[in-house]
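Removed: one protein chain of the complex. Kept in place: all other protein chains.
Per-chain numbering from 1; labels A and B assigned in written order.
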Amino acid sequence: MLEIRNLVVDHGELRAIWDVSLDVEAGERVGLLGANGAGKSTTLGAILGIYKASGGHIRYKSAEIANREAVQNVEAGIALVPEGRQLFPEMKVRENLEMGAYPRSARGKVAENLDRIFDLFPILREKQNQNANELSGGQQQMVAIGRALMSSPQLLLLDEPFLGVAPVIIEEVMAALNRLADQGVTFLLVEQNIHRAMEFVERAYVIENGRTVLAGSKQQLLGDPEFSNKFLGLD
Amino acid sequence: MTAIIAQLVISGLLLGGLYALVAFGLSLIYGVVRILNFAHGTLLAIGGIAASIIFAVYKLNPVLIAVVLVLVFLVFGYLMHIYLLDPLKKRNPFEATIGTVLVTVGLLLIISDLAAEIAGPTPKNIPLEFHAYIVGEVIIQRAELYILGGITLFTIALHLFLKKTWFGRAIRAVTQSPLGANICGIRSKQIHAQTVAVGCGIVAIAGVLWSLKFPVDPYGGFDLTVRAFTIIILGGIGNLVGALLAGLFLGLAEVFTSFLWASDWAPAVSIVLLLVILVVFPRGLASVRK
Partner (left out) sequence: MTGSATEKLALAAIFAIAVIAPFLGAYYLTFVFTMLIAYVVAQSWDWLHGEAGYVNLGHYIYFGIGAYVFSLGYINELPVVVCFAFAALFTAGVGAILSYPLFRLRGDYFAFATLALLPLFDLLAANLKGITKGTDGIPLPPKGVIVMGVDVKVFSYYVALAVCVAAFFLTIWLARNKFGFALKAIRNDEQAAEICGIRIFPVKLKTMALGATFAALAGACYPWAYRYIDPTTVFGLNVALIPIAMALLGGTGLLWGALIGTILLGTMQQMLLVQISGFQATIVGIVTLLIGRYMPGGLLRARIVRGTPGLGALGKEHHERLGVRPAVGAAGEALAIERRTIDPDRTILTCNGVTMAFGGNIAVNNVTLEVKEGEILGLIGPNGSGKTTLFNLISKIYEPVAGEIRFDGHLLNGLRRDTVSHVGIGRTYQIPRPFSDLTVQENIAIPLMFRGDGGLARDAALAEAIKFARFAGLEARLFDRADALNLQQRKALEFARALACRPKLLLVDEVASGLTPAEVRAFVDHIREMRDKYGVTVIWVEHIISALSQVVDRLVVLEQGSVIADGPLREVMADERVLRTYFGGSLKEHA
């Protein structure tokens, strides 16, 4: 479904991504792991089209999408839940969600998708007329996920969705993500917390200094001394 | 005494409502594009002058004049953003700041001077047929009613536009979180240009309403920009209701300053208020609420 080859991304004069390659099959749950500043968020941004690729390929359903506008990618079925949520603080929860359906192709199914999201996160139905900045961190995260779902994505890019979310809510969000996966949504998850990431994903890539350095299934990685080394630093 | 106060309140509301309209445009533009357009109030001045001249020559209905001017200003705003402002954003912040200041100050000088050269430096307005209603001891002119009505209708329309339309919501979204808006598939460059266009269009309406009662001075534009900026800092950037209240407050403050002290000092109210607000809250009142 998604195929990235030798991706290079520059932020101004600084190179953030040097050489990232990865594959995601339809229906898979794939993790993207690595330290702060390794280039995980930039990779997700480049897939959605908010950062320009300076080199390499990003193919989605066999079409080249590197440097396509974000709106085209959203219409094609990719959505991003960004780091730090990036909600519209002084818009109502419902308006926040509706903004997720901004691309023309999504506008027809607003009511249907709202229902789906309110079923997934019932608390949002109650709070739909509150401003987003009045919600707790966990509820805001639900809004961010819900907003991404408003364009009926097939590939969902999640960037640190559990950061600043209370443990109880994490369980609830995790359950919702599992339900979405059962409905056939494909996931690419960026997460710093290895434990939690490994709870959700089947396969993962490790990024270091803007390069993919390790890849494998959950079992392979957990058995790999190099992997635990990278994250624990104890040999 | 009550009659005088009522009369003053009406004048203050009129003036303040017009200030608020000017501020709406500046607020939308500043919220989305983060560029402070120093020429914003000057646009009202040339809008008002153009309206007066069109009225004097063709005797068109002011509503029709407003429609024509809005279209012209929309195009002007769009082109101004595409050719003058947008290219500056590629620079480093230091050069971008000085660049936008120079470009908009340059525009201010050009359009006010051109207006004065072409139309003459004397203030102009649309001389509607005088007709007044008398309620008790209070006199209300028909033109004043038109202006109050126009302000009210337009504020409601703008509110609905920002709340209900995809375009209006996109403007709010970009104001509140540019990255979030980008993720939703909003094309930022397009929205920026369109917002500048809309901001200028609003000024055209304010200009026509203004000229129904007050003479428009080609050089008076910058004072209006100061007022508009005071209003959006007081009311919060991108906050329509806040801007309306702040505008009305400023209008009333000026009218009462003129009455109680001297009309010479009325223009100082907004400047002093602006400086005091900026000094007490260096990032604007909006930053205080968070």
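Note that in this section a residue touches a chain if its C-beta (ideal position, glycine included) is under 8 Å from a C-beta of that chain, and two chains touch if they have at least 3 such contacts.
None of the values given here were measured: they were computed from a predicted structure.
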Sole contact to the chain not displayed, among B:M1, B:L260 or B:V279: B:V279
Residue of B:I65, B:L108 or B:A143 touching the missing chain in the full complex: B:L108
Interface with the unshown chain - residue positions in chain A: 13-15, 35-38, 160, 163-164, 192-196, 198, 209-210, 218-219, 222-223, 228-234
Residues from chain B at the interface with the omitted partner, ascending: 35-36, 38, 84, 87-88, 91-103, 105-114, 117, 219, 222-223, 226, 229, 262, 264-265, 267-268, 271-272, 274-275, 278-279, 282-284, 290
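We adopt the following convention: only the chains that are shown with their structure count from here on.
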Geometric centre distance via CA averages, chain B-chain A, whole Å: 41
Partner chain A, residues of chain B touching it in the complex: 166, 169-170, 172-173, 176-177, 179-187, 238
Footprint of chain B on chain A - complex, ascending: 48, 50, 69-71, 74-75, 79-80, 82, 85-91, 95, 98-100, 102-103, 107, 147-148, 151
